[in-house]
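In this view, the complex is presented without one of its protein chains, the others remaining in place.
By letter and in written order, the chains are A and B; residue numbering begins at 1 in each of them.
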Amino acid sequence: MERLIFALFLVIIAAAAGCRREQRRFSEAPEASELHPDPLHAAQRDQQNLERYAKDAWAISEGQRLYGQMNCAGCHGHGGGGGMAPPLMDSQWLYGSGLRDIERTILSGSARGMPAFKDRLTRQQVWQLVGYVRSLSGNAPSSAAPVRDDHMSVRPPPSRTDPEPPTQQVD
Amino acid sequence: MNSTFEPTLAEASPAAEPRQRSTLYDLLATTEHTAIGRRFIATALGFFLVGGVLALLMRLQLATPLAHVMGPDRYNQLFTTHGSTMMFLFAVPIMQGLGLYFVPLMVGARNLAFPRLANFAFWIYLFGGLFLYIALLSNTGPDAGWFSYVPLAGPEHSPGKRVDVWAQLITFTELSALSVAVNLIVTTFKHKAPGLSLDRLPIFVWASLVTSFMVVFAMPAVIIASSCLALDRLVATHFFNPAEGGDALLWQHMFWFFGHPEVYIIFLPGVGMVSEIVVTASKRPMFGYVPVVLANVATAILAFGLWVHHMFATGLPQLGASFFTGASILIAIPTGVQFFCWIATLWGSRPKVDVPFGFVLAFFATFLIGGLTGVMLAAVPINLQVHDTFFVVAHFHYVLIGGAVFPLFGGLTHWFPKLTGRLLSERLGWLSCGLVFVGFNLAFFPQHLLGLRGMPRRIYTYLPETGWGFWNFVSTIGAFTLGLGALVFLFNAARTLRSGARASANPFRAYSLEWALSSPPPRSADRIVPVAASRYPLWLGELGRVEGLARDEVLVTRVVDAEPDHVGHAPTPTIMPPITALATAVLIVACLFTPWGLPVGVVLVSLTLFVWFWPTDREPAFQTRERVSSESVGKEVLP
Partner (left out) sequence: MDPYSALDPAGTPAALSLRLFYGYLDVSAVVFTLVIAALGFALGRPRQPAADYQEASPAIERSKSRAVVWATVATVLTLLGLLIASVATGHAMALLPAEPPVRVQVISHKWWWEFRYPVSGSATQFSTAYELHIPVARPIQLELVATDVIHSFWVPSLSGKRDAIPGKHNVLFLQADRPGRYEGQCAEFCGTQHANMRFLVVAERPDQFVAWRDHQLASPPPPSDPLRQRGLEVFMNSRCSSCHAIAGTDAFATVGPDLTHLGARRRLAMGTLENDSTHLSHWIEDPQAAKPGVQMPSTPLSPEDRHALVAYLEGLK
């Protein structure tokens, strides 16, 4: 009986130690560094990282910080409500709603006036932003979506936003 | 006078039957307060060990400047979990566990007032502890400090589940603490043996009673605080968001309103044990019984008026701060009175210096230093320099380890024969006492200096230029020595459990009622309820016994004078407490992950409570007094 409990303990410990959910990935260097390009695997690696970051609470909260610090809110509004630039919390995605699409938009900018951030942000920071931007329309997992920030609220937080499925329509 | 100290109840109450292998059902459904108390103690000691390992890991990281034992993320989880473990999973439960075990014995009751609730309290405590450690192992350990200040612990700056785990740990452990506190209060007030009026209670029982009242008033504050934090983090409320009308300082007020009484909740049972050991060792009545009891009560009341001394650096008005300085200094007076009464008790008595007394001497020296640094911390000009530095770390370890852990080790040694029926080895006991005392002082005394020399708390590393490396290294050596001493103590216990010398009912010729029963005590149904004739029942006066109680009945007496009031039914074993605890755990943990956790969990818990409290068709509990006669010796014998 005691042996059974002890064995159960070991299983729980092993299972717990394997959990990666709360890992803070402070740095993706050098694998994700542009100075060591690996064209063969770059696209696959980027997709993997994007998906990982889009589900990670810490990465999304870093994206939230960057959204404020890089003044995305200046055009897209605090919380993605829109302004000079289109809102980010609705179902309309002008340049595609996939993770790679959002990454590309941030990196290259757009013809309508969004600046290119390729030389302004590291690739890891862009992935964090992509995760955050996705959460604004309620499309982040509930365990990762930001709950609220410490500013005045202008919209319900992403964690309490019903997911807005992206429409196919492109203007 | 009972000059031979032979307890008169031990023969009448059969010794505990040789332990048959209990089934799993017996284990889970028990209503024996001895089993539940033992479980609390063993579990708390387990958490003490684990929390100690965390501390040693921290000390390894801090032993040298710029060490690479671990990074800041891990370190922050470790110190938060260390603090939370020691405060919520070790210190309070072990004092409560000792209360659950010994308060019924010391007041001559057959059992607790609510043994099933105590069973529930154990399981909810265990589930909370397991929850915290599974989280820590999965890198989800809380990392915002054991007091979890907002906005750092709020939704923006602590993303993920880590601080949610902390907030829910509070819920688990405070449910447990409140359940035990209610039990101890009612047992002490209503289940005393006839003749054991309030002014005849042992000091440890008074300490447990007062502590339990403190729990009742303080724990709800932290439950509210942690619930507000959980709501902010999960449902986007704004309790602590200044931008929307909340207040970051509100958290500190709510938390410390609980947090300061919490340390007295840990400390008062410790001094209760010191009183017991002092009286037993010196074979003298407690000098100044009434002042000592009132000192305990005064400490408990004053403890609720001190909390702002944790917040002197937040920019409060000076007048308000001075008030709390005064109160914080004032609370030294009742403790001083207790010190003087202990010294007066010991004066000229040539006490037997055994291992429990050795730990009491260690307590005297250590807690005194901690109390004096506490008075220093109460002064705002000094506080503003040493707040949030290692000076404070040193202070609270001196008062908590000196004021609670040393008496605890002494109390466990003193009561070990009663708990287990065996006597601990004196040699190993002295070895552990010496190692622990030397190791503790080596570990924590230099930290006073480190704090004054500018070393803040909760830093995972420091530069070599600061010059803090030497004393940090010494402190680490001391910490490992302290750990070794604790291991020796536990090894002593483990070895004694297996093959130690058997103990009689009253090997130390102590005075209180638990020593009138066999070691370990018989099951509650087999116990005889005594009639006490004095404050020192086994030293003064004859011990009577109550006749006419059936095996499944308990005697309920009046609050102040302990005259028999009525007879109640003893609760029968049932498996519902652990099941309710499991349902409650599901409720608490599920709320973290989905809002559906709340309605589903509440329904689940309600179902279990329905089953638990479904009325049976036994006769009502109240019966007339005439059925019971208490056989007591003629005239009152003065204490």
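Methods note: contacts are C-beta pairs under 8 Å (C-beta built on N, C-alpha and C of every residue); 3 or more make two chains touch, one makes a residue touch a chain.
All values reported here derive from a predicted model rather than from experimental measurement.
Trainee: Among the options B:267, B:287 or B:515, which residue touches the chain absent from this view?
Mentor: Answering carefully, the residue with contact to the hidden chain is B:287.
Trainee: Pick from B:322, B:572 or B:594: which residue touches the chain that isn't shown?
Mentor: B:322
Trainee: Pick out which of B:365, B:438 or B:525 touches the chain that's been left out of the picture.
Mentor: Result: among the candidates, B:365 touches the missing chain.
Trainee: So which of B:23, B:385 or B:594 would be touching the chain we can't see?
Mentor: B:385
Trainee: Considering the whole complex, which of B:220, B:456, B:507 or B:573 touches the chain not shown?
Mentor: Answering carefully, the residue with contact to the hidden chain is B:456.
Trainee: Pick out the residues on chain B that sit against the missing chain.
Mentor: 1, 3, 71-73, 76, 144-145, 149, 151-152, 156-157, 242-243, 247-249, 281-285, 287-288, 291, 313-315, 318, 321-322, 325-326, 329-330, 332-333, 336-337, 339-341, 343-344, 346-353, 361, 364-365, 368-369, 372-373, 375-376, 378-389, 452-454, 456-463, 466-467, 511, 536, 539-540
Trainee: By the contact criterion defined above, which parts of chain A meet the unshown chain? Give residue numbers in ascending order.
Mentor: Given the touch definition above, chain A has residues 24, 26-30, 33-35, 65, 69-70, 119-122, 124-125, 150 touching the missing chain.
We take it that only the chains that are shown with their structure count from here on.
Trainee: Could you state the distance in Å from the CA-based centre of chain A to that of chain B?
Mentor: 45
Trainee: Please name which positions on chain A make contact with chain B in the complex.
Mentor: 1, 12-13, 16-24, 26, 57-58, 60-61, 64, 142-144, 146-153, 156-157, 159-160
Trainee: Which chain B residues qualify as touching chain A in the complex?
Mentor: Contact set of chain B toward chain A: 24, 73, 134-135, 137-140, 151, 154-157, 159-162, 232-236, 238, 241-244, 593-594.
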